[in-house]
Each structure stands twice: as C-alpha cells, then as structure tokens.
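One chain of protein is taken out of this complex; the other chains stay put.
Letters A and B mark the chains as written, and numbering starts fresh at 1 in each.
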C-alpha cells in the first residue's frame, strides 16, 4: 500500500483522487493466528501494530464486533497527558506520551497530536499542595511539569475567570507537552499501519466464546466462526467483564457512563486544555473549532452509551463558572461512553488466570491518552508472556496483595474513581 | 430602507411596526414578525455567509432550525453570539448582525482561494500530510488550519445575562405546534389531561402559517387551547433531548427577541419535563438535492421560499425555478408566483403527475423528465442548467435568480430516536420514520411521514387522544379538523445529479458527493465511518437537510439500498442550545452553596480572613494592625495558645449521635479500636478504616450514656462517614438495634486551648468540678455554659490543656462572647485554621493531608490502635502483604536544617538522590522557631536523626531537612493532662 504524503496528495489531486485505496483491507478471518486481539478500538489496534512493529509478530488478527474506533476511542475528549503522581502511573503515561510524540511518523498517518499544554487549576492550599506533590513526582521521574501562578494561567488562557465568585483560581499545574489528538485518526492510523504490516483487521466479527483447554486459551468462537490462537489479548474497555465472564473469571471492574460534549465551531478561543479544580470540568478546542468538554461519571453502572441531564447540568455550570464567556456559546451534541471503572482508578495490562489470555482494561476515563502506551505494553506482555516493567504493577492481583495504585485516595469505590 | 422584495399584503408580519437593524454595518428595515433572514431577503440581501472549508459564498437556504448557511454573529460586545441562524433569529429594533468566517469582505473573501485548491483538500486530506517535520505541526500547520477552521467568533467577555431553570410535570407533552401538534394538544386537552405544548418557533402553527385559507382554524384552535386551564402553551421552547423514563429537556427563550433581557428577567429558561406520555409532532425538514453548484446564494429549499412568501410576505427572487420531485412541492411555485415572481421553469424528473398538469394549466413551463444539472453565478445565482434525467448532459441554461429545491421530506425523527426507538425505512417516502416506541411516546404528522395538513392534523388528533387515554383519561369530544386537498408527497428519489462541479451533501462543512465516494474508496464505507472521515452532518445543523443525501450517495457507491446504509445515531441536541441555559443559576458565586457556621458573623466582626474548607467558610486567621503579614498573625495566634489561651470555632466537625442497645457493638465494628469499654462520661480517640484497610477518618467519640454515643468526624469526611455508617448498618448488620442521626448542624463547638484554658472555662461553666481529678483529660459532661445548656469535652488537638464546649448552634455566639469576656484577663485570642494547623503539626497530630486515602494506620504510627480481637471494618484487608510491607512510607517529623529556609507540603524527600517520600504538611514553628513539617518517608523511623533533602523542583528548591519524631512537642502529653 502506498504511503501517505503531501506529494501523493498532490499527484492524486491531479488524477481526481481516483487512486486512493482502502486505508486498511477488509480480509475474511483465517482459521488461526499467532495472536488474536479482541477489540478494534485504539488499544487493540495499537496492540496489533506493536506486536508487528516491535516484536515481529505479524500473523495477528484484530476482531471487532462492529466498526473499528467506534467505542471509547471515538467518544472521548481527546486529551493526552502524563501528569500522574504515582511513579507506576506517570512512568507508563510518559512512555505513552513519548510514543504520541512520534506517532505521526511511525504510523505514516497524521493523528493531529497537538502539544498545546494541559493546565489543572487549583483553588486552595490543599489542592496546591497536592499539585506540588504530583508535579514534583513528575519532575523527579523526568517528566515536564510547571507550577504556574494566576498570571501564568491568564497568559495561557485569558478567558478563565481567575476571581470566579465561589472558588478563585490560585494557580495551576501545567504540562506543556500535554495536549490533544484527533481521536478517530488514532484508530484509523493504527489500523492503516498495522494492516500494512500484515495484521488482519476483521470488523463485524463478534466474539461469542473463549476456547480453552486445561486452563490455557486455544482460540475464540466468533460470529464468523472459530478462530484458533495460542495467545489472545483483550482490549475491550467498557465490556471487559462480558469477555472475562466467557473466559470464566470475574474482574475488579464496574462499567460506568461518562458523557462528553461538543460546542458549535468557533474561531480559536481556547489554546490549551484546562481543567477546573472546583468542579469536574475540562475543555479544549478541536482543530475544527468545536469546544470539546466533559466532566464526571453519571454515577451508576450502565452500558447504555447515553447520558443523563443532572451531570450535564453540572458540567455546563462548571464551565460557565470557570469561563463566563462560555454562557453565550452553544452546546451542539452530547454523547456517552462506557468505562471500565476499577477500584483504585488505575488500569490493568496483565496476564489473566487463563494461560495465554492477556488484557488491557480498566482504563476508567483515562484510556485515550494511554492508547499507544497500552498497545505497546500489551504487545510486550503478549509477546514475552510477562509484563514490561512499565506495567508490572498493573495486575488484577494487586488488590489481593494490597498494592493499590490509588492516585487520589478515593478508595475501593468504582464510581468514585 | 424600502424593502423592495416585501409584498404589500399577506403573511404574519406587522407592517405597521418598523424595526431597524444592521447587517455588516449597513442599516435596513424590517417588521415585527420577521426573522433576520426574512428581513434580509425583503431587502434583497442574498449573500449572507461563507462556507467552512472552501469559503464559498452562501445565501439563506432554509426558513428554520435546519439552516446550514445563514449563520451570523448576532449582537455586539459581551452579548455577541456566533453561529446564530438568521432563519430563527427574531428581528428586534436595533438588531445588529455580522457575517462570519471570512477574511476580507463578505463579497470578496480571499480565503475563497481554498476552492481552487479543492482537489487537494478533499475528505481527510489532513490525515495524510503535515507529518514532516514533526515540530511543524504545532508551530506552522495547526495554527493555519485552526485559523481557517471554526465558524463565528466568541465574544471572550463574560455573558452578562442570567438563566433560569425550572421543572414541569404533565400527563401529555406535545412537541411541535404545527397542525399535528395543535390537534394533538387539543384532543389531549379535551380529556382534562394536563398538557404542555412546546414549539420552538415564536408563533404556533408550523406549516399552517403558510396557509391563509386555514388561518381561521389555526386561530380558533390556539384560542381554544389557551382557554383550557390544564393546557400550557409554550412557544419559543426547543425540546432538545428525550432522556430515560419520560424525561425531556427543553430550553425556553424568554428574551432573545429583545435587544436585551428586561431587568431581573432571565434570557432563557432550562426545563426538565417529566411526562407520562409524549406526542412528537416535530414535522419534517426538506431535503436538498446534490447537483453541481447546489450551494449558490439563490438556491433555496422550496418550502422555505414558500414560507418567505406566505408567512413573511417576502419574494425571495424575481425569476424563479422549481426543482421538484413530488407534487407536494408545487405549492411553492404558486406561492412565489402569487408573490409576483416569474416562474421560469419547473424541473421535475418524473414524466407526469397531477401537480405537473395543474402547473401547466397555470401557464408554468414544466420540464418533465428533467433535472437541474448545474448553476451559474458568483455571489448570487444567475442561472441554472436543465438536463434530461439520467443523461448526464448539462443541457439548456435558463436565467433565474432563485432556484427552489424540493428533494422530499426528512421526518424530524431526532426525539423518537433519542427515546430509544429504532428507525424504519419507508419505501414510499424514501426516508426513515420512527419505528416501534420504546418509551411512552408516539409520533404524529410529518415526523412519521404523514404529510399534508389535513392528514397530519387527523393523525395528531388521534395521537393526542390516545396519549391522554394512556395517561389515564377518558376521551373527550372530537374537534373539527382542517379539510385540505391531500398532495402526494412521495418523492421520486433524486439524491444526486452527477456532473462537473461540486455537489454538496453538507453545505456547512463543504462535504461533496465526491468526498463521500472518496471515503468509500478508502474503506470508510459504513455511515458512521464516512461521517467521521468526511465530517458529513457534523456541522451546527447536524445534517438536517443533507444527512440522508450523503447516506444515499454512499449507498450508491456501495451498491446497496439506502435503508441498509442507514443514518448515524441521533444524539442530543435536536438543535444547538445555549451553554448558559444548561448551566442555569448554579454558576459563579452560586456554583456551590456556601456553608457557614453559626459563629460566622462573630468571626466577620473580628476581621477574619476567610478560607474555603470544602463548601465551608472558615476563618484562616484574624489579622491585627500590628501584624506585618499573614504569618505574623498566624504565629501570634499560635503563641497565644501556647503561652496563654486561644479560642477556635470547631463547629464544622461532623457530629453523629449513635444511640441504641447495640450502639457500643456497632462502634466496635466500625472503629478499629474499642468503644464498648469506654465508660460513660469519657471520650476516646477513634480511628476508622475503610474496608480495604486504609484509614478513612479519625475523631473523638464520647459516651454520653450507656446506649448513647456522640461521634465526631473530620470536617471533610462528615458526609462520607455518615453514609458509611448507614450503609453498614443497613447492609451488613441490619440486626443491630442502633439509630444514627447527623447532628452537625445542631451542635456548634469551640475549642478553648492553652495553659489558661481551665481558668477561662471555669469562669463560664457551671455544674462541673474542673479539677484535674474530677474532670481529667478525656472527660465529658453536660453542663451550663454562660447560662445555656452545653456539653464540655476535655480534649486537645493543639497539644495544650484544652476543652471543647459544644452548645446548641443558636447559642454559639453568646457562648463565644462570654468566653472572650472571661478570657480577656487571661489574654485570650481567637485563632483560625492556619494556627490550628501549625499547632497540630508541632504536636504531630495527623489531619487531612496525612489521612489522604492512601495511608494505613501503621503508616501513620497508629498501628497499635488496631484491636487484636473482634471484627471491624478494614481488619482483614489491612493484613494484606502490600499493606504491611515494611518498605511503606511512614509518618515522620521534619525540620529545616537552616531555620530560615522554607519547606513546603508537596516537596519530595530525597535520600541519596532517590525519591523516598514527600512532605504532607509544613509550617513555621512557635515552639522552636524555624520551618517544620510532617512527611511520609520510607524507612522513616530508621532515618530519624539523619539529614535528607526536601526537593521541590517545580519551584527550584532543595532544602536540607532533619528527620525527627513527628511528636516533637510534649511527647509525654504532660500538658494536655495537666
């Protein structure tokens, strides 16, 4: 398949754009593969890409129940960052961020990774202290972080109301290398690049059962027949429990709703990602001009992919409280994704109780930024049958061992993470 | 100022009321009843905007919410609203609007050069380039794309208006007040049901407003509805979403038709509506046809041209053509002809029909079997080409300045779809209609494909009656319905006319038929993928006119029926809604409630500087004139406590009355330490764990009677602890006979601390022997304080001899003043949160920054508190290896080696360059001046006495600190027991 480039666009433009080929093939499933990855979202496609690219494992199928990139990959607020406190997390996310930084070049696909800076506002001493602890942890792990004062916030996002009547802004924790990416392009780019390396991406292929013998995986049953593989990776965030139930075990996951919103298109207004510290709200502006924003969970388990009004009201209210100019703009569309919520807010990339079955799951509502890192670590774990040091702590067993990775200390409550 | 295209008579505008307005700085005049669009057309303004990508000139395309082109920046200054649809913006005197998305003038936008580059700017071109060099994306490519993209400009100023929120309940909600909706509301209202009729337009009637012959019925029906006491008519109200369990959201525009809201009037009101039954009568949007040049100013939906003529008395063109695909469209030709325009041609791909014959009889030139194959003109339409259907030839040119396009009708199925109903393909209408309802809703009229006013009204009346019956009412009397000639609205499916030139399926985002085909060629063949790849139907109009046309073009490329291709999922909102309306009133200083203690006014009078503690306001410190800075105040207050006596408001602590025969058993299970052994009249420090063994909260709990306990919690965890107790009582131990009541608000409390505390308390409390033997450390007793009933605790957070006096909240100010009066001779000073924090850090007491949800009792040096026998929450999981790992960070005290060098909470603790912990709390000390803190440090106990580094790279600080015991002040507790 020919590579994408400006030159190619130029040539195709003169030929009426008639020479473009599918961005990825639509192959029929083979009877067996070396590795089957379940889930054609960003994480599954990235897993397949890195299996081929890093580990030379190219006889790989990605099985997707519907269309690639239509789950949480296509329903998030597109934020990319590595501003975590616990070293187990920030080192992983930093690895992911570094992959993001070279993703266009390694995929040959423009995912519009835009390092426009991510600011977490804080409004009181306790929040500032927590921001310092987190930012210093980042710095000591070699990750960029800055603490900025009110003037710094004003300089980066002049329309933030520093003196908002209830919780004046004290300052912010800034990660300049954080930013946003074009979510759909991430799925398509990984699909394009994985396909070019021989991976079969099989859409409309629903896994209906696991084939295991003697505690070891042998393959999967699908709506398009049995597919054998000695190794199977799960990358189906939001639906992990459904798949692990087929494999015969339960996981520490509860599925919750998260809404996201987009405004009408506007000329450039917000040049960075800003999160409110006094309520759950974050906003950035897409390259197309829409403000992309969101808040917290709706608060109860759901696979419904549709949100409810009270949380939306809170999100909009927090938005106006942070940026009063937003009141005059209009919300265009809202949607919801279903999240694997974990009891410590951190993810799983690990082996499972079934030999040869691996998973990347439990992404709560931070999965998008993890896409390349998750695929990279998941691929490593599958290829080597052991975790990389970056995901060694992110096991299902950590709760049995009492080694939780609870960034904010919210406790063993799925809905509070 | 002459409105050359305004008819002398007819329609629903008030010609006696002249309204002045401006567009792009030029002044015009319109009438009450106009929209901005109708007034612009009356003045002959055809060019109103520029498209998103190619910056092509665009005119007014529709007469409603579906408008893709005529978006303007409405108003000026802080009230500027970008992307306002001129077609629904009500005209008011002094209205000012500006065209958007242009560089240069509207007539000459130099960004239109993009149109010439369109072969290279097709769908998804940006995914394939701008990758090298990597650093250029943020610096060069993206800023360029961003500036070119977007539509209108936000004001960047705070929105000066305010918004309201309200709730409504009804038996039947009718959405849409066209013929179907009015008939539905009347039929439902006639049963006595409580009915709400919401209509997004400012006039009720929908298509009836275009039918002078039915005006009498419309007026009579509206009047009848207005007279029904249980019927509420709500024009200017957009139902934006249909949510679970019969809940719908709506926004009512109260003042958008005015220059600005009158004083004390909200601009808009956000409604949450709970309806037993819903009738959706949302009508239909007319469909565009994708022929080359279908976007020139002067190309307009046929129904819109008819509406401008009949409702607004405006002739949208002088020489018009109609591109019709069904008989229902022909009335547009008659309407525009009646308005004085010349009909140059009627183009219809069909061979013959009743309407075509009527048109011929009226003298119109009807071109059967023909299609519009192209358009001519620059900033305005000058002519069209008419080719034979299916020939691909461009055909003859006909000069026109208005082309009316009638591609058929798209039922407005948005709300039905959002309610969960699947969509079904209607083969006769070539469109999707609502399938079987999932919720208690039904569609009526054009939104389910029942076209024609008479048929829609009949359908609506039946739906309204059925809905009321389903809501439990008996059918009421029938009403007369309009009797109209039914026209055939079954369109001949012409989705696209192929030819040279761009044919748009999405006018706003400049998505062409070729873009859709390119997406298919590149494998984006599913409608959801094609939508995302091309941005089709992702504009502010969400594809209301062209969405299905794009699906049809995709269907043809795939070689499959449109029904199989389907439409992308409908999601809220049916139309864009104001951010401020969704936000409502809980913004700015009302974002969250303010919680004040009953001593708030006392602190205010004492000049307190306030700080936020959750939603509470608490005094941080009380500055005095002689204090050089905030620290001076804090140190002064802390010194008063250490040397004399201080008083502090501790009312925010959570207080829970735990009572009943099993109260002691219950507390033994929820606390890690034992309470059943606590004697009446004594308090005990308690440690509460979460079930995962992490420390949840701490506080003192007192035994007031054999079956009565008074539990206190930290301020932050008052709510969570209450819920935790209630949950476990309900779920784990329902057999225990215990009652729980939060009494946080009932009891106010003050701490009186310092060497002179006993003297102060003695001077105001009656009924208690305060001698150390009679009322020792941890004693509790009811008493009279300053003449009011109170409860006295001998407990200490500061490490000094201290008491807490709790009293009914209403008496707190009185007790505080009495203490200040008695204490005056002892030098009493009020102290705030900052001094409180300083004192507890000196003493080594943990607080929120140590009890942060990540620490175990062992980590905090409180491991010995965990009882060895008996069940309690957190006992089992606290034993997991990771929880008892000796390498976990432990609580230590820290002291800056150089007393002048500040250490900060949030700094990390480096040992030989390795990150071994962090500082949780820091302050200046009054006992031993210098900077001290508490921290969590690996191998903390073993490192006591060593010097390590407090690193704060964020602020460029590295401060040597000595590790000390956290309990630096009076470790033997002599003072508190004195």
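Just so we're on the same page, a residue touches a chain if its C-beta (ideal position, glycine included) is under 8 Å from a C-beta of that chain, and two chains touch if they have at least 3 such contacts.
Here, contacts and distances are computed from a predicted model.
One chain of the complex is hidden; its UniProt record names it "Sarcosine oxidase subunit delta", one of "Oxidoreductase", "Putative spermidine/putrescine transport system ATP-binding protein", "Sulfate ABC transporter permease subunit CysW" or "Sarcosine oxidase subunit delta".
Touching the chain that is not shown, out of B:427, B:871 or B:928: B:871 (per the contact rule at the top).
Of the listed residues B:692, B:804 or B:829, the one in contact with the hidden chain in the full complex is B:692.
Within the set A:9, A:36 or A:251, the residue that contacts the chain not displayed is A:251. Residue-wise, the contact with the chain that is not shown comes from B:723, picked out of B:677, B:723 or B:771. Within chain B, the residues in touch with the undisplayed chain are 243-247, 272, 274, 420, 438, 691-692, 723, 726-728, 730-732, 734, 870-871, 876-877, 879-880.
Contact residues of chain A toward the unshown chain are 239, 241-242, 245, 250-255, 299-304, 308-310, 343, 399-400, 412-415.
Just so it is clear, only the chains that are shown with their structure count from here on.
If you average the Cα atoms of chain A and of chain B, the two centres end up 22 Å apart.
Taken in their complex, chain B has these residues touching chain A: 52, 78-83, 101, 119-120, 122, 125-132, 134, 137-138, 142, 145-147, 149-159, 161, 163, 165, 241, 243-244, 247, 249, 270, 272, 418, 514, 518, 521-524, 526, 528-529, 532-533, 535, 539-540, 542, 571-573, 576-580, 582-584, 586-592, 594, 611-612, 690-694, 696, 848-849, 852-854, 877-878, 880-884, 904-908, 910, 915, 918, 951-955. Against chain B, the residues of chain A that register as touching in their complex are 4-6, 8-10, 13-14, 16-18, 20-24, 26, 67, 69-70, 74, 87, 101-102, 104-105, 108-116, 123-126, 128-133, 135-137, 139-141, 145-147, 158-159, 161, 164-167, 182, 184-185, 188-189, 263-269, 278-279, 285, 287-289, 306, 308-309, 312-313, 316-321, 324-335, 343, 398-404, 406, 408-412.
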